[in-house]
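Omission of a single protein chain aside, the complex is shown with its protein chains in their original locations.
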Amino acid sequence: MASTAGTAPVAVDAKPDTGRRRGRTGYLLILPGLAWLVLFFVIPFYSLIATSLYDPNGSDFRGYDMTYHIQNYWTAIQEYWSPLLRSLAYGAIATLLCLVLGYVLAYAIAFKAGRWKNLMLVLVIAPFFTSFLVRTLSWKLILADDGFVVDLLQTVHLLGEDGRLLATPVAVVAGLTYNFLPFMVLPLFASVDKIDPRLIEASHDLYASSFVGFWKVTWPLSLPGVVSGTLLTFIPAVGDYINAQLLGSPNQRMIGSVIQSQFTDANNYPIAAALSMILMVLILVMVLVYVRRAGTEELL
Amino acid sequence: MSQVAETASPPAGDTTYDGLRLRGVTKSFGAFTAVRDLDLDVPRGSFFALLGPSGCGKTTTLRMVAGLETPTSGSITLAGDDITYAKPYRRPVNTVFQNYALFPHLDIHENIAFGLKRRKVADVDTRVREMLDLVELETQARKRPAQLSGGQQQRVALARALINEPEVLLLDEPLGALDLKLRRAMQIELKRIQTEVGLTFVHVTHDQEEAMTMADTVAVMNRGVIEQMGAPEELYENPHTTFVANFLGQSNLVEGAIKGRGGDVVTVDMHGIDVSIPAARSHAAGDRGWIGIRPEKVLIGDPGEDLDAPGNSIPGGVVTDVSFVGVSTQYLVRMPWGQELQVFQQNTGHRRLYRTGEAVELSWRPEYAFLLDISQDASAGAEQED
Partner (left out) sequence: MGALRAEARNRSDPGMRWVREHLVLILGILVLIYTFIPIFVVVLMSFNDPASRNVYRFDGFTLDNWTNFCGAEGMCDALWKSIQIGILATLASTILGTLAAFALVRWEFTFRSTTNLLIFLPMAAPEIVLGSSLLALFVSAGFAGQLGFWTILIAHIMFCLSFVVVTVRSRLAGMSDTLEQAAADLYANPRQTFWRVTFPLVFPGILGAALLSFSLSFDDFIITNLNAGTTTTFPMYVWGAAQRGVPMQVNVVGTLMFAVSVLIVVGAELNHRRRVRALA
């Protein structure tokens, strides 16, 4: 008999290789796309770093010259720390609201919609096919001072006589929540839909109440969707300035707006670039901490 | 080293062999060797089964014949032609895949016609219709695979391969996804079709019953090598290794000391009782061995009773477990040396049932026993449930 014992690792299933071919064709196929990303994503990122470290007292702006003028970052933080923090706060609140609304919706579609599942899924995405800006303008109309929402809130005295919604943080956060909801619902749905309903039944069989069953079975199983949904919502929400600009006032100014105007109106490229970098780093740090706490690093 | 039982292996250079021939085939995936120095001859027109537990290398062997894997070393010839490195689409071999691999975007007719169209064969439609007729799916021609039942999909997969009239048809666990009843029906169906078309079938399975019902020749594979090869009844009655003894049906294996090899008979001392085993059924070298006996070959009787089994009679047993299964009763009997032996007794009505705790005597005819090498693991192949 063969002397197999001990020498060869005995696999449960003799799995053939991944089926991936080797050779030059693969590199040829990926090269154009990769080149595009290197040219217009990686190199620009280097330009951004270089620009952010450019000494504004230098004569002519040329960008590629690294002058390591770290001072730009201090200036940027000193001048614009409040819109920065505000952006992170608005983004976080909007993400949390999205999570609540999105979870209800995803759960209802996955488990309660029955044969209407596909229809409901289409309905979730449908409103977001309309232009982002047109949608947001529409909210401006709804929340307007003479609109029915404000009237209603004033009638029930939730809002004072002169109270308004437009140009308040409420309107901005509401706008962000609305506009980024699909980024939350879709990954959540993908995750929740995979859960075998028999697991929830089993939890009830094992004496878990509806709430405990949800908390101990459904929620942990949906965590991958929760993590990717919150990331997909939080990141663009923090960088967005359309909602703040259209629904808010200068008091609700977000960092994206500052960066945009520093670039195009003030022509202050180094500060704008530094702000971009700070935003990127802040988001990166928050995401890493969050992902580590959620314990799902393999998601990234 | 592999064992090719009972077949004298002609040299590899011989091109007169008209069947499928593997010589010294090895396939490694990194550190794992799936198939090890395999020699195999599959005669033309035979129904050949490769039987073994999952991970034994049988599917890898099949995929090498199909051209979906390339051997690390060795050669594969088909009717004298070397096809070791031929592309899968250039060899006259077709496969019925494990989960059928029917093209979901094509209908049944198009699925079956696929191979003929690639080879630009004339009169595709007529032949597809004939094939649909053979597998009794004439009415389903324009349906998509997803609209058919498992058994129907299985027949489409078979038709899609058969229509090409390959030199060898490979079947990779073709019935694995079907339920038991359908599986039995399809086994008979497959056997009928094979006889009808007369092609060489190589069938990979982990189901020993399936292999034994359908194949003329069964090769039992384990850990990348063929343990034993032969006709089903020969493998069952005269296993050469403990793996085969346990994997095909069940066996009682009792340790014994070989006292003498005289003429046609080997005498073994089994815990103080001399038992004799025909030399042709002895596969043990050295001075010790495993005495093997199938449970249904063991007779059970009262102590001192004269059972119809001259030769090996073993007193001093105590029944420890009784399972009544209708056609038979299965006993576990504890022997004086502490081992429990299995006994299956047909419920013919001529013999009484024993109860747990009763003293009994066991007996078997010497010609049913076999002797295996002591260096082998007595439980090899025993855990397999399917």
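Order of writing sets the chain letters: A and B. Residues in each chain are counted from 1.
Here, a residue touches a chain if its C-beta (ideal position, glycine included) is under 8 Å from a C-beta of that chain, and two chains touch if they have at least 3 such contacts.
Values in this document were obtained by computation on a predicted structure and should not be read as measured data.
Undergrad: Which residue from A:F40, A:W74 or A:W219 sits in contact with the chain not drawn here?
TA: Touches the omitted chain: A:F40.
Undergrad: Kindly note down the residues of chain A that lie in touch with the hidden chain.
TA: Residues 18-23, 25-27, 29-30, 32-34, 36-38, 40-45, 47-48, 50-51, 61-64, 101, 104-105, 107-109, 111-113, 118, 120, 122-135, 137-142, 144, 146-147, 178, 181, 204-205, 207-210, 213, 231, 235-236, 238-242, 246, 255-256, 259-260, 263-264, 269, 272-273, 276, 279-280, 283, 287, 300 of chain A touch the chain absent from view.
Undergrad: Name every residue on chain B in touch with the hidden partner chain.
TA: 66-68, 87-90, 93-95, 97-99, 101-105, 107, 114-115, 118-119, 142-144, 146-147, 160-161, 164
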